[in-house]
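Here the complex is missing a single protein chain, while all its other protein chains stay put.
By letter and in written order, the chains are A and B; residue numbering begins at 1 in each of them.
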Amino acid sequence: MSLSDRVTVDRSRLSAWLERHALQLTALVTAAILVVMLYVPVGVVFVNAVLEEGGLTLGHFADVLTDPFYFGAVADVFADPLAIGTHLGSLAAWLGAVSITLSLEYPLPGIGLPVPWLAVETPGVRTGLFGFTAYQAALSTVASVALGLPAAYVLANYEFYGRRTLRSLTILPFVLPGIMVAVGFYAMFGRGGTLNSILGVVGFGPFAFIETYPLAIVILAHAFYNAPLVARLTVAAWESVDVRTVETARSLGASKRRAFRDVVVPQLAPAVLTGALLTFIFTFMTFPIVLALGGLQLATVEVWIYDRIQRLEYAEAATLAILETILSLGLTYAYLRYESAQAGFSQAASRPAREPLYPDFRTALSPRRLAIFAYGIIALVVFVGPMVSLVIGSVTDGSGLTLRNYAFLLERQLEGASFQTLPLPAIRNSLLFGAATLVIAVPMGVVLSVLTVRAGRSGTVIDTLGMLPLAVSGVVFGIGLLQGLVFGISLPGGWRLQVTGAIAIVIAHAVAAYPFVTRNVSPLLANLDPAMVESARALGASRLRALLDIELPLVANGIVAGAAFAFAISIGEFSSTVILASGSESYTMPVAVERYLGRRSGPAIAMGTLLLIVTAASFVVIDRVGGRSEL
Amino acid sequence: MTDLRLEGVSKRYGTDTGGTTALRDVDLTVRDGEFFTLVGPSGCGKTTTLRTIAGFEEPTTGTVSFDGQPMAEVPPEERDVGVVFQSYGLFPHMSVAENVGYGLQFRDPPTGLTVDERVADLLELVDLEGMGERNPDQLSGGQQQRVALARALAPEPDLLLLDEPMSALDARLRESLRRQLTRIQSTLGVTTVYITHDQQEALAISDRLAVMSDGQVEQVATPQEIYREPKTRFVAEFIGENNVFDGTVLARDGDRAQVTVGETTLELTGVPDSTDRVSFCVRPATLSRTADTNRFSVAIETSEFRGETVRTYGQWNGMPIILQLTAVPEGDVTVGFDPDDAHVLDSV
Partner (left out) sequence: MNRRTFVGAIGGGAVLGGAGCLTQDGDSDDADDGTLTVVTYESMIDEESAAGPWLKDAFEDEHPDVELEWELLPDQGINYYIERADQDMAIDADVYLGLNVDDLVSIDDNLADGGLFQALDGDRLDRADRVRSDLDMGDPHDRVLPYDTGYISLVYDETEVDEPETFDDLIDPEYENALLAQNAQRSDPGQAFLLWTIDAFGEDGYLDYWQDLDDNGIRILDDWTESYSGAYMEEERPMVVSYSTDQVFANEFGYDFARHQVAFLSDQGYANPEGMGIFDDATNADLAYDFFDFVLSNAAQAEIAQRNVQFPAVEDEYVDLDEEFDEYAHVPPETVSLGYDQLQGNLDRWVDDWAREFASQ
């Protein structure tokens, strides 16, 4: 055997070995990335929760759990868990004082529109910061689902001009920095805002929407972010509903409504619940938006974590953050148990046909079409309004229209000094990091799905832990990146491992993004008949080939949906980017927005508008070029 | 073609202490070219056995070998087996021809044939000529099943594994496909392991079969032997309709013995001398009103008219008993059986 023959044999052996172990290798790389970019940074902060002058302690947890400021009435229970009689007594007294009344109220100031109002009068109970945080998160979840589902219904079931574009654009709220959302909401709903200007034309107002209902506006802002998430997840599931199952139900005598309830709803439920779960977790850990729109009276746990970190009180911050994470992961685990119980074997072969939204004038006046029209107006106000108001804000000042903010961007680009933040590199970095994030996050997310989807209870546990990036306080993750990676990890021999700059940013983005891939892919993967993969393997395909030939094409919708989220997460990511980019030229569009924010918000808003335009353009272009699967 | 051997194969899921045991110490030998069936009620371990043979499950203990080669480290794709699943596992995003040709990417078609020719040959073999361009979801259940079979056979596997491939089809179609399957199998001579919970099917189709229960192999034998000489109570009751009774040996004369069941004394042959307690079975068809030995009276409960025969359910000595009569009885009946028609089981 000649040397070159031997090399060839070795090489083909190597490639066979690689092919056979590709999944394990990807899993190992994924695990390594998670250790360096997630577990270590989060760990270095979390460990403060159980350390006290070098020793281990649970004292910090005891302090937080028994502090009525954090846990309200429940703190007494934590403080003295065995005094059951006392606790039951106070619960009974509380229940005895609840009163429920039904009355007519006029919720819109200045408009005589009576609404039946079910008032539940409860004697004041101290909910604590955690209680309030959970309360507003629950309301936000309900609002996001309520606003997201009709959008999913329309996008999945009706055909109309611009549907694909509209669907692509539902990603936009995702990439907007919190401060831009706040400014956009003030510009839309403020007393001098767009909505009042429009109402003024028809003789109403002005209404102090934000002043009158700060909590409602905060919840609406949360829905602005999260309803599109619910909608996108649900549309993907809706399009995967096997129309034959509906037809079967109809042929068995089910009414249209009954068939929907018995056949379609169960197939949508996992997606809707995924959206609800993610919304709850995100809004539980909401941060700038509550204070920006609602004020300190609506502070959440995350606000306190930020404050504790800023005052270098790491023990308390870590304790609060761990409690947040435990809650989020607990919910995630409960959901995933449900999801795995739902897995059935169906392959979406025939997706339902879409009906035209406005086939003719007569149909356009049907109750259903009118309801869709009404929803369209609400969506216009809640979703489009703030963004359009932002764009308007970027081209106006006290004396009317101006291009001065864009002139600033242009001038900065052309004449900016090397130490300044320039618009084009920010755009280029954002797009580049977004694309690179896809390359890393999609395999990570898919591998996690493949490894956990049929692995029973242990799979559910790993899957839950895989959702950690979503369940960790952003503030804590940020400070962990600083302490763990930017400052570096001490290794023996005086060495330090430091991870910063562009690659670190991309990997951090991938870590934040891969759970979206997993959550989009897992339910579809679980629905595939395992006999397909096993048939392929028996026919001679390696596990990798079976994945590439059979599973991936069949869950392409989920991968594309997850990839779109991953790209958007990368484009919009701020908190870890700003830490890893400091001192380098790896800043992105959201970082530029923040840096341009000064005593005048115009330049930042112009940059925010640019961020919206670039994102919208990328999604529309990718959708146009991308072919079969829709973004 | 291949000899298949399983030795001491056990499979446990979950931890050593908790968890469930799917297979206990299974020994099986399937001969080259044989049509071998695993039959048993659902949950008996037959599918786990097949998955272990195919390499989708690792046995907890024991070995699987093909032609004497242990398969422990060999992944499914290198075992040269063809598998047809209960749900067929057709690839919905590929045409029928692409499905059938899929395995030919990894294993060359028989010499002298192109992939397309091989695919066409197989479609012809399963009577699906000209269906290659269709999508699987445009086919009927029976056609899908045949595509799955053609796909499994395309790369000329050493071993064909069929996991309840007929269970989703109606009875009439099942019978015609069964004939087609045996025809193809004997034409190709491929060693085949077939799984079914349908004992009639198992008897009809197999060269030999293994009856499984609760993760164990109860008996391996030809259909005739299984039917006529079941070794265990489970096999006796599972294969065909049967009456199984327990009795006590009173006296012996060579392999003949006097056995009492309740208040009746019967004469049986083939009673082992080692034991005083015996279990034996008598098929309903061999219980006859005209037999002159081993007669006893049966209290009749219900009868079902079945054309040629009448199936009658009754009580004898407080035990349920099934008779096969020629007319609906009126009142209690007396039946008897020839000692040679009863079969004494190996275990009580």
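Everything that follows uses one rule, which is that a contact is a pair of C-beta atoms (placed from the backbone, for glycine too) under 8 Å apart; a residue touches a chain by one contact, two chains touch by 3 or more.
Because the structure is predicted, anything quoted here is derived from the model rather than measured.
Looking at the complete complex, one finds that the omitted chain is in touch with A.
Considering the full assembly, A:Y596 is the residue among A:F46, A:W238 or A:Y596 that touches the omitted chain.
Taking the complete complex into account, A:L298 is the one of A:V64, A:V264, A:L298 or A:A318 that touches the chain left out.
Considering A:F132, A:W238, A:F280 or A:Y406, the position touching the chain not shown turns out to be A:F132 (whole complex). Within the complete assembly, residues 68-69, 72, 126-129, 131-133, 179, 182-183, 185-187, 190-193, 206, 208, 210-211, 214, 288, 291-293, 295-300, 303-304, 306-307, 310-312, 397-400, 408, 417-422, 424-425, 428-429, 432, 436, 478-479, 482-483, 487-488, 491, 493-504, 506-507, 578-579, 582-583, 585-586, 594-603 of chain A touch the chain that is not shown.
Keep in mind that, in the parts below, only the chains that are shown with their structure count from here on.
In whole angstrom, the spacing between the mean C-alpha positions of chain A and chain B is 53.
Residues 54-56, 75-79, 81-83, 85-93, 102-103, 105-107, 135, 137, 148, 151-152, 154-155, 157, 161 of chain B are the ones touching chain A in the complex.
Put simply, chain A touches chain B in their complex at residues 20, 345, 347, 349-350, 529-543, 545, 549-550, 553-554.
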